[in-house]
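Left out: one protein chain. Kept in place: all the others.
Per-chain numbering from 1; labels A and B assigned in written order.
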Amino acid sequence: MIKKNDHKKAWIALMIAVAVLVLVGALDNLPHVPSMLLTVLQKGAIYALVAVSMNLLNGFTGLFSLGQAGFMLLGAYTYAVLTVPVERQASVYQRYEEGGLGFSVTQSLGNSMGQFGLLLGVVICLILAGCVAGFFAWLIGLPVLKLKSDYLAIATLGFAEIIRAVVQYEKLGPVTNGSNLLYGFTGFTDFHLGSLKLTTVMPFLFSGLCIFVVVLLINSTYGRAFKAIRDDEVAAEAMGINLAKHKRMSFIISSFFAGISGALLAMFQASVQAVAFKAAMTYEILLIVVIGGIGSITGSAIASFLFVGCSEWGLRFLDNETTLKNFDAKVKFAVIFGVLIAAVVAFGLLSMKRKGEKLITRAAQGRPAVRWGAVLGLAVAAIALLWDVWFVISPRLKLPLLRSGFRMVVFSVVIMIMVLFFREGIMGDKELWDLGKKKRSAKAKAGVGNE
Amino acid sequence: MLDKILPYLLAGVSVGGQYALIAIGYTMVYGILRLINFAHGDIFTVAGFVMVYAAATMPLSVSIPLTIVLTVILGVMVEKVAYRPLRTAPRMSVMISAIGMSYLLQNSMWYLTGGLAKQYPVLPWISDRVNVAGTTTSRVTIITPFLTILLVVVLVVLIKRTKIGMAMRAASRDFETAQLMGIKINNVISFTFVVGSFLAAVGSMLYFSNYATVTPTVGAMPGLKAFVAAVFGGIGSIPGAVIGGFIIGICESLIKGSGLTTFSDAFTFALLIVILAVKPTGLFGENLTEKV
Partner (left out) sequence: MSENVLRVENATMQFGGVVAVDNLNLEINKGEIVSLIGPNGAGKTTAFNVITGVYAPSNGRVEFCGETIVRNHPQGKMKKLYKGQNPEMYTAAFRVQAENAETKDALEETEKERDSAAFTDKVLAPTPDVITKLGMARTFQNIRLWKSQTVFDNILIAKHLRRTSGLFSATFRLNRREEAAQRADVERLLEIVGLSEAKDELATSLPYGKQRRLEIARALATEPKLLLLDEPAAGMNPQETNDLTEFIGRIRSDLGLTVFLIEHHMDLVMDISDRIYVLDFGGLIAKGTPAEIQNNQRVIDAYLGVAEDA
């Protein structure tokens, strides 16, 4: 009985996966598809993998690590260095005599076996990228995983910075190109099936496969052991789970996939430079994980597409200086704006009421305690509404505030709101396919009667 | 030999003092809330920007105190908005909130300043060049260590001799029991942030008198290094943070002097790894055992 159900689920999953790939492939090749959409899809898929790898470590094993950018860096550089075409190595490594490895994995295989060889080469280099990252994770893990959560975060952050400094070291220049840009290596655009472009299909394919492996891992006995460590590591140790070994395992696997995603990012950007892999990148991944839900793989995937979509595309208009056309447009704008503000305030107040929180409460010590975040939010909303009215009355047509950089401010505010008020994230700790079922409470079961 | 090293030593002591002032903010907050205030480095940067704008429109006698007051207000508001609501949440959530706050502050600064680097105003007298043992340096370099030590002494006296200081010590020993004993914990925490932000503001004035360019991300590295200093000295220990700050400042300066500039940042982190591996509680930290 159970086997049949599993098989059915597996087939459905496979069909969905194929459908997605076909859809993405269609988008790659149809005319009039905005290139922004493709960018968002590609970058989203890559960030999805990083977010899942971070979730594996932070969300499923409970190890708060901030070293992701360092492992992405290692993976990106490994991949790039291995695939820069031989004839371009001289110009890429201009600053260093005899720079470059003198061979290119993808070029050699591609020349002998065509597209298939290219694919094989890329796969090999991706795996190597992951292995290099995983190797460093093994090195770092030995001393670092014994630390308590905050210290672990700072130690991994520190290691990421050290890795970044080392990679830029002049003496390693002939291999890494020091602090200069690495480019020219095999990218997604090099893939095609006959005349069909596969630029977006490839990241989806690679990312999807990796995420699939992580899902398998999470649902295996080792994944359960990781979750046990997260929930209560004292009990886990008492039940025979070796903490050091399993934490290291989780760390290495997470870094392996982070390395692969770094390589995928390199392929997407067609260039790599160490300076881009700063702590800020890790923070972005962390925010994606939190928004999606710590402990939910589908959440991380959804959130990364949302994040990339909003930051690259959706909120771009906030950066442009906008002048409205005429009075009618102004009124339309003012109404929509006003309604939006009112809706957000209503939603916020409702959710506060549902949780039983009040703006100002009489605290035990007699003095009122103020929920500053909510009060501040209300104040901002009130000011916004007042401004809205004033704007309609005034002769101006230009919208204030909208200029370069505003997008990121709004973005950061939204993130803070999510972190403060929607800590569970989008999916909480559930997966997309769990939404249908519910873990029945004991009471409900009792109500059903004897079974 | 000494005259070759001297300028670097002086620079190191100077920047070390600035790190120390920032590190104190980290260590005090961590001692009580067990929170790494990632936004602290950005508060330091904001202090720099406020000064830039204030000094452009007001005389220094107004802009200096104004900067300090505004920085303190910002620090306290960050606590009330981003950390207080999450006080009962798991540690990871608060840390994420701190990171998010840091992100917000950086983006806001970028937006408000248009992304261009600003020049810090020259503060008279402290920016003057002076002659010390054969090398010229700005007076800031000489003043910083003395000022730092003075402030630290005042702070330590405050913590050891006043009621609020005792409350802070109690709260960092055992947060919940302190509350149960009637200590107004919110006031203690706000006061901690007031002190931390005040020191960050002072630190920023000294720092930017040396390195006069202010950008939104300029505080990230000093902030992180100050945090390492706090960990190195023993998180929760103020003297430790100060000593850590000076050590990191001096070593960093000497490394820069010896030509390995790319590694000056990495050195700080290597130091962090070493101390975490050898004695995670830092030089002056305490050991805690968990009851099973």
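By our rule, contacts are C-beta pairs under 8 Å (C-beta built on N, C-alpha and C of every residue); 3 or more make two chains touch, one makes a residue touch a chain.
In this text, all values refer to a predicted model and were calculated from it rather than measured experimentally.
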Check your understanding: Which is it among A:M239, A:V275 or A:V389 that touches the chain not included here?
Key -> A:M239
Review point. Which of A:A225, A:I302 or A:A334 sits in contact with the chain that's absent?
Key: A:A225
Review point. Of the residues listed, A:L216, A:V389 or A:L432, which one is in contact with the missing chain?
Key: A:L216
Point to revise | Hidden partner interface residues of chain A, rising order | key: 213, 216-217, 220-222, 224-225, 227-228, 230-232, 234-244, 249, 295, 429, 439-442, 445, 451
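Throughout what follows, only the chains that are shown with their structure count from here on.
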Review point. Which whole number of Å gives the spacing of the CA centres of chain A and chain B?
Key: 31
Check your understanding: For the complex, which residues does chain A have touching chain B?
Key -> 58, 64, 143-144, 147-151, 153-155, 157-159, 161-162, 165-166, 168-170, 234, 279-280, 283, 286-287, 290, 294, 365, 369, 371-373, 376, 403-406, 408-409, 411-413, 415-416, 419-420, 423
Review point. Can you list the chain B residues touching chain A in their complex?
Key: 30, 34, 36, 77, 80-82, 84-86, 89, 91-93, 95-97, 99-104, 107-108, 110-112, 114-115, 184, 186, 220, 224, 227-228, 231, 262-263, 265-266, 268-270, 272-273, 276-277, 280, 292
